[in-house]
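Removed: one protein chain of the complex. Kept in place: all other protein chains.
Then we have chain A:
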Amino acid sequence: MPGKIRKTPLIEAGRDYLALGLEGSANKFGAGIMKHPKDGAATVLSNIRHTYITPPGEGFQPRDTALHHREWALKIINDCLAKAGVSMHEIDCICFTKGPGMGAPLQSVVLVARTLSLLFNKPLVGVNHCVGHIEMGREITGAQNPVVLYVSGGNTQVIAYSRQCYRIFGETLDIAVGNCLDRFARIINLSNDPSPGYNIEQEAKKGKRLLSLPYATKGMDVSLSGILSAVEAYTLDKRFHVQEGAEDKDLITPQDLCFSLQETVFAMLVEITERAMAHIGSKEVLIVGGVGSNERLQQMMGIMAQERQGQVFATDERFCIDNGIMIAQAGLLSYRMGYETPLAKSTCTQRFRTDEVHVTWRA
């Protein structure tokens, strides 16, 4: 049975709170300003992001990504403040992604955060990237106590909340599902604009054949690197042709592979999510992370949830894909519970488990 409704430890705001959130753990730099008014629901005042898009066939490397963030950070923060109509003096705390993510890009963002913190004498709040996704998903969708499927280029986890901790029920044993999709997109030279995952989704809609790929759920977990090797092997198959040929020929097109890959990995994700739901008796699924914006995944999850008389919650690309507002939201919640990151402890870390965070703002 899901936990009984406990009173939230988060005390009434008492006054308006404003938080600036800065995110840059992968190839997107985002800044957002969140307001928790003294009465009323949290409001997004602004949420601006810029993505570092590499040429087709190329992934993003830490150094170039860090350079991108350094180039865009100040402009985006400025635009963010202007759009919200707020000055740095009015901000209560500066929230930044402490981890997990890529080292150099994370560090680039935190340098800006520290400088602003010292200039304007505002406290810093280090935020776990995954918790940011979860808190924004909860805020936007209003889901009460869902099983969370967090799927992105860097992370693939099934999470459920219990006793002030986001517990990881299942996860990938090797690479993230977004990483698997992105790397396949590079193999078939799809454009990275707006994102490789989006383009795979569009190509998959044109696929006609479901090819056999290894289905690798391991209990509550999944393994994806073998599937990537298998789908790559198809591109070396003599039946693989980029151009569409006659209908009756035994051909494999990139569209068929996109379709087969999506169907296989998404089915696996739906299975491990269902296992977690069965385990804790939850009827809600919340999908967060960049891959969560994939409509086929949402549809497949919806079918499973409906069969269990449950429902799926998902957000749109503004909040699914890495953004600054989710960092502001998670940061402000912990700030209101008295959490701050002292300057000397404001380092970043590439590995930061979701369950390491003490979720003080929930009962």
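Everything that follows uses one rule, which is that contacts are C-beta pairs under 8 Å (C-beta built on N, C-alpha and C of every residue); 3 or more make two chains touch, one makes a residue touch a chain; residues count from 1.
Throughout what follows, contacts and distances are computed from a predicted model.
Of the candidates "glyoxylate reductase (NADP(+))", "CTAG/Pcc1 family", "Centromere protein X" or "WD40-repeat-containing domain protein", the chain left out of this view carries the UniProt protein name "CTAG/Pcc1 family".
Screening A:V112, A:A143, A:C180 or A:V357 for touch with the missing chain picks out A:V112. Touch with the chain omitted from the figure is made, among A:T43, A:Q61 or A:N78, by A:N78.
By the touch rule set out above, chain A reaches the unshown chain at residues 70, 73-74, 78, 87-90, 107-108, 111-112, 114-116, 118-120, 343-344, 346-347.
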